[in-house]
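What follows is one structure encoded as structure tokens, with my remarks underneath.
Apart from one protein chain that is not included, each protein chain of the complex appears where it belongs.
Presenting subunit A:
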Amino acid sequence: MNSSIVSFLSEMTNFEFTSLHAFIIFGIACFLMVNVSALIGGLGTYAERKISADLQMRQGPNRVGPFGILQFLADGVKLLLKEIIIPTQADKVLFLISPLLCLAGVFATLAVLPISSGLILTDLNIGILYVLGVSSLVGVGIFLGGYSSNSKWSMLGGMRGAAQIISYEVPVTLCIISIVLMAGGLSMTTLVNEQGGLPHQWYILHNPFAFIGFFVFFIGILAESNRAPFDLPEAESELVSGYHTEYSGMAFSFFALAEYIEVFVLCGISATLYLGGYKVPFELGSGELINSTLGGPEFIGKGIGQLLQLGAFFTKTFLLYYVVIWIRWTLPRLRVDQLVSLCWKYLTPISIINLIGIAAWEWIFKGQSIFNLIASLLHSSGGGGH
């Protein structure tokens, strides 16, 4: 059976769920997941403002709630109350659909995000391909948002957004394929389980190619989520606000929310692919060690294990999230020609070489990581060693 939230709960409580129970539990889990991710997206805007303020020696939001942490709620209420103004010349249906497409594409990727070994909505055996597939809806949404507004700035922003997203999909996909080569499976739990809890067991330190691959992948996801220094689709200095210039109210906030949640999801996926995902050192996540040392009922150990896994996943993801925001407020925006040449002249060849290199590595060293090789080398030459 596929591991998912339903099968995990069934295992925890020793209770056989009928299909109706499974359906209801799944529905509740999806509801919670979407809402929590929306909360994370909202807090993302707060984090962005606070971190940028920190980097620029300002205060940032500090009026609403302690340290201004409720600022995103106030913004949300304000945006809910605002009118959605549709330009007279706009393509009304597409104008209203495109923010939904963006948000739907991002929310659909949450289905396979492995937050812990128990908390994954469904473990498709094509998980990572599914992410690539549904996240492409975001590109369509951005393009249609630009087109349907019937404004020059929006149009240019939408065109740039779509071109950027489909061209950067090439290096990102090649990086993902090279990781899939190492793990030998497309499902998210396979990708995580092939890695260990300690840093030298992660794929980023598996071999030199994967180490380079992580940075290529990270640059690629920055471009795919239209974050600075790749925020050409909404370049404020040239295009007012790019593809969402004409949007207001909730339609605008859907675009913003989609961007922040997409950054979270992509950071989670890069943590999963390269940084060991939810893995906790010394197999603490399965809860067996905790049970054998502490005693007590089984579900307590498992629960603690799950909490540790959640902690590991969110720590890695939020660290990457911080780096994304840090990069945005540090680097200037690229020009279009620099963007294109970076993708096609540098990242794509590098990722193709990485793919070949990783395939060769897997073939020559039978999938052993560089630390294993060094350890076995030291072991075989041992005796005289220090």
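Points to keep in mind about this one:
The rule we apply is simple: contacts are C-beta pairs under 8 Å (C-beta built on N, C-alpha and C of every residue); 3 or more make two chains touch, one makes a residue touch a chain; residues count from 1.
The rule is short, and it goes like this: contacts and distances are computed from a predicted model.
Hidden from the displayed complex is a chain whose UniProt protein name, among "Acetolactate synthase small subunit", "DNA-directed RNA polymerase sigma-70 factor", "Putative thiamine transport system ATP-binding protein" or "NADH-quinone oxidoreductase subunit J", is "NADH-quinone oxidoreductase subunit J". Within the set A:72, A:130 or A:314, the residue that contacts the chain not displayed is A:130.
Note that of A:64, A:97, A:340 or A:353, the residue touching the chain absent from this view is A:97. Only one of the listed residues, A:169, A:194 or A:246, touches the absent chain: A:169.
When the missing chain is restored to the complex, the residue among A:72, A:107 or A:147 that touches it is A:147. Considering the complete assembly, subunit A touches the hidden chain via residues 19, 23, 91, 93-94, 97, 124-126, 129-130, 132-134, 136-137, 139-140, 143-144, 147, 159, 162-163, 165-166, 169, 185-186.
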